[in-house]
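Every protein chain but one is kept in place in this view of the complex.
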Amino acid sequence: MHPAAAREFLSDPARAAWHDQTLWMVRVKRDRMAARVPEWEQLREAASRIKEHTLSRLAEYLEEFSARAEANGVRVHWAADAEEHNRIVHGILAARGVTRMVKSKSMLTEECHLNPYLEARGIEVVDTDLGERIVQFKNEPPSHIVMPAIHLKRAEVGAVFHEHLGTPAGMEDAQELAEAARQHLRGHFLGAQAALTGVNFAIAETGGFVVCTNEGNADMGAHLAPVHIACMGIEKLIPKAEHLGVFLRLLARSATGQPSTVFSSHFLKPRPGRETHLVLVDNGRSRQLARADFRKSLACIRCAACFNTCPVYRRSGGHSYSWLISGPIGSILAPNVDKKAHSDMPFASTLCGSCTAVCPVKIDIHAQLLKWRQEVVAAGGSGRAKPLLMRLTAFVLRRPALYRLGGALMRLAGPLANLLRLDPWTRHRDLPPPPARTFHQSLRDKSKP
Amino acid sequence: MSRDRILQAVRAAQPEALPMPDMAELRGMAREASAEAFAATLALIGAECRRAASPGEIAAALPAGQVIASTVPGLPGTLDPFAVSDPHDLRGVDTAVVPGRFGVCENGAVWLDEGALGPHRVLPFIAQHLVLVLPARELVASMHDAYARLGAPDTGFGVFIAGPSKTADIEQCLVIGAHGARSCTVWLLD
Partner (left out) sequence: MRLGLFIPCYMDQLYPRAAHATLRLLERLGHEVECPDTPACCGQPMSNSGHAALGEDFVDAFARRYAGYERVVSPSASCLLHLKEGLEARGHPLAHHAHELCEFLHDVERVEAFDAAFPHRVGLHQGCHGLRGLGLGRPSERMEPHFSKPERLLKRVRGLELVELDRPDECCGFGGSFAVFESDVSAAMGRDRVADHAGHGAEFITSTDMSCLMHLGGLAARSHPQIKVLHIAEILAGEV
């Protein structure tokens, strides 16, 4: 459960403070970069409306996109769920005798648990994004969708590289560590028989797709290996190439505070004599599309600005959430995947609304969190104690006599609770010194003749 | 078939069609493109902007004793990428010299299309250093202008490259030179 995991995360206050401060700096960089674009809020509005429009005609755009992609020579596959996605990818690889594949960042393949599926079938998968490679070595899920290893300190990365890459013990310099990874992964790029990438945007009118990275790992993989497989959720579509102007202006500024990602690669046709496969995956997205209250969550462009701004995420870390996409956006996507298993995620928020205000596509994240809370509770996903407590509270508050009695008892008990510090409130903070009379008592006193 | 099942599910789930937003206002905003603005953005993203009057000037500035692969007309390197059949054989390239079609002032990105890359898409990524050559007048202000200019794609692959490859995956420390080029120099050719 999130509260317990968060408590564990916070038990190392120095590290927790570092995590908070580091991600807050990313938010500050985002602010600085966004402030340089005078029409920022207009861009957000445009992005929001393009996505809403696309979702309202998604079937048509999927048909248009897949037809054009096929006309461009791309082999298009459709996967209803994670299992089918994995089967398709494996099928492509197995038919070509591929045993070594490099993969750039794709949260979709994480969602489908593709790596263990392929590894169990004798295919080596090497994650090539530096952060992804680090967590792959550690056999951990990414703790952040843009900065997968942000939960680790450089000494820990050094230890991981020492174990897996044979770098000298105690190497802690980020430059040296990144160089070691560069050399290590270059070997894998050159030896890979297939490359898998994610997709940031797929353009219906052209059948092309765009992949954005800073490291260049998607391109190193895709342009060297004879087979390129691109996997995308069906919500990644946008209607026109000119819409990329809006999204590419927003994406990197929101994600890392850069004016652009270093590489925005536009794939349209396979290299001559080579293969490009594109796997379109539903895996619950059409179910979310049908939920009017939660549909807008599919507009997400995975910039993670909501992670960086979220005061709860920053102080609890990605691994405190029960799903691999954590943070605010993960907390409105996860219940669609499994309402029971992720019932605590919508509660890991104060509903402060910073996520909604920062979101480049204007997803009403905090409002959806509140709505998911209702759904989760209705499905019995919040245990027994909480509902009982809420019923009791409502019962008392509806009855003036009980309310006054309860209030008086609470005011009496406050000082004692402050001494004992046993309950979740006073464990951390004092209750205020109780006033002698309530506001209404003193009003009544005054109105007496 | 999954295709039909997915499309059917999506069709059943999608709401009534909403209008496509009009992009005219964003597109039409007046923005100035200038070499100064472009160079300032490049400096911000860890790239270098230089000016040259002729390809010869650029050639003279390239380091000696390196493996240089160029696809810029009039600027021969030491390795002809057109003579290489397997892209893996570009692994030893120190510097790739590639012509850009235009640059974008707001983010320092340079558009390269397949024609400019020669036979191997991987060239600007696999080289240790990247030199982009661009006519100085070929600058646009924003990404809206960039896509207005690109229009319908006529290239199997194209890429905006904005500076050297980088990562901040270790403790958010910025490291230049992740998997792609360790440096990026953009020459504006007058």
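In order of appearance the chains are A and B, and numbering begins at 1 in each one.
The working rule: a contact is a pair of C-beta atoms (placed from the backbone, for glycine too) under 8 Å apart; a residue touches a chain by one contact, two chains touch by 3 or more.
Fair warning: this is a prediction, and the values are worked out from it, not measured in the lab.
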Left-out chain, listing which of the shown chains it touches: A
Among A:206, A:265, A:336 or A:354, choose the residue that contacts the chain missing from this document, as touch is defined above. A:354
Of A:121, A:340 or A:429, the one touching the omitted chain in the full complex: A:429
Listed residues A:98, A:312, A:329 or A:361, member touching the removed chain: A:312
Where does subunit A touch the missing chain, residue by residue? 2-3, 6-7, 10, 16, 20, 24, 31, 34-35, 37, 40-41, 309, 311-312, 315-316, 346-354, 356-358, 370, 373-374, 376-378, 382, 386-387, 390-391, 393-394, 397-400, 403, 407, 410-411, 423-425, 427-432, 434-435, 437-440, 442-444
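Rule of thumb we're sticking to: only the chains that are shown with their structure count from here on.
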Subunit A contacts subunit B in the complex at 22, 25-26, 37, 39, 42-43, 46, 49-50, 52-53, 55-59, 62-63, 66, 72, 78-80, 84, 128-131, 134, 147-150, 152-154, 157, 174-175, 177-179, 182, 185-186, 189-190, 206, 208, 214-217, 219-220, 222-224, 234, 239, 241-246, 248-249, 252, 256, 258-271, 280, 282, 286-287, 289-290, 292, 295
For a test of understanding, state which residues of subunit B touch subunit A in their complex under the given definition. 1-3, 5-7, 9-21, 23, 25-27, 29, 41, 44-45, 87-88, 91, 104, 106-109, 120-122, 125-126, 142-144, 146-148, 150, 152-153, 155-173, 175, 177-181
